[in-house]
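What follows is an incomplete set of chains from the complex, kept in their original frame.
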Amino acid sequence: MRKFQIGVMGSAADLKYAKDAEKAAERLGYLIAKKGGILLFGAEKDYDSLSTAACRGAKKVDGITVGITYGKRKDIVEKDVDVVIPCGLDRGGGREFVLILGCDAVIAISGGSGTLTELAVAYQADIPMVALKGFGGWADKLADTYFDGRNRRKVISASSPEEAVKVAFAEAKKYREKYELA
Amino acid sequence: MRKFQIGVMGSAADLKYAKDAEKAAERLGYLIAKKGGILLFGAEKDYDSLSTAACRGAKKVDGITVGITYGKRKDIVEKDVDVVIPCGLDRGGGREFVLILGCDAVIAISGGSGTLTELAVAYQADIPMVALKGFGGWADKLADTYFDGRNRRKVISASSPEEAVKVAFAEAKKYREKYELA
């Protein structure tokens, strides 16, 4: 069976997240790789991010990581990565869109407007979302809520990286079954 | 000078908005056209929406309307429209992205996950946003707030279609000046 593709989304470095959030994001990546998942992350060209921290965590156990970036070239900040896909679409809706469609489930931690866009896109595309609580941002605000009256899919909350990853894999499995994706 | 391109975003019909909201959306389109603006709206292929209602309002005074749709063909529900641009990008992040980039300012009314995506994209692209309050949804929730700690741009609130359109044009003018767009 094809490996699960799990995304980790979260604040970029210009939002000045805490060291604790970075550690939790790294741990998410580590756990995803350890369970045999492929990590998808939003690769930045200018600064670090919680999404990129997850890539570093995954590489500690030699997991496969895929960075989705914007623009035309593969010039991303993180160098230890397996695959880079530039999607020729600007940051801010476009890149986020390709990034989310590549995921079987998404874990959010903290997060500003980029993470919000990603979660809204995931909701619209009916892709499972898990919010790791305790680090503020949109992940905390949206945990346990629906995005609108369609009640399509609730953002599932988790209180530890371990729980978040466990739930993400379980939801990814259900997602594949729902859409009959091998 | 090139006319201002103003977008109206809001709930789609499957979210069962009130007749009042539809009237307000139509009035937004009417006022935008009357002031000489070009209306941009998200053209749907399956049902009506507040965004499409704005198109109907604009056509009452023969304004130019541009429907941005998804997929490959120009098969949209609304027939009285000037220009249709299919962007080959799925609904849910992709189409919304092209739609927002086309706007010099955006007015939101009510709105579910689609409107949320559009506003988040507008924030990321630094495009002015006005929320017409009083109809629930994300427009009400986000009025007078920033999307994150970057405090890039606040969602300006308005209490009537008249006020919303007036503010949108004023902000569109400033937006063009800021980015030196003729």
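In this document, chain identifiers A and B correspond to the written order of the chains, with residue numbering beginning at 1 in each.
Everything below uses one rule, namely that a contact is a pair of C-beta atoms (placed from the backbone, for glycine too) under 8 Å apart; a residue touches a chain by one contact, two chains touch by 3 or more.
Given the structure is predicted, the values throughout are model-derived calculations rather than measurements.
Number of identical chains making up the complete complex in this structure, 2 of which are shown: 4.
As a working rule, only the chains that are shown with their structure count from here on.
Subunit A maps onto subunit B through a rotation of 180 degrees [Cα fit, steps of 5, range 0 to 180]. In whole angstrom, the spacing between the mean C-alpha positions of subunit A and subunit B is 28.
Considering their complex, residues 11, 14-16, 89-94, 96-97, 100-101, 111-114, 116-117, 120-121, 123-125, 137-138, 147-150, 152 of subunit B touch subunit A.
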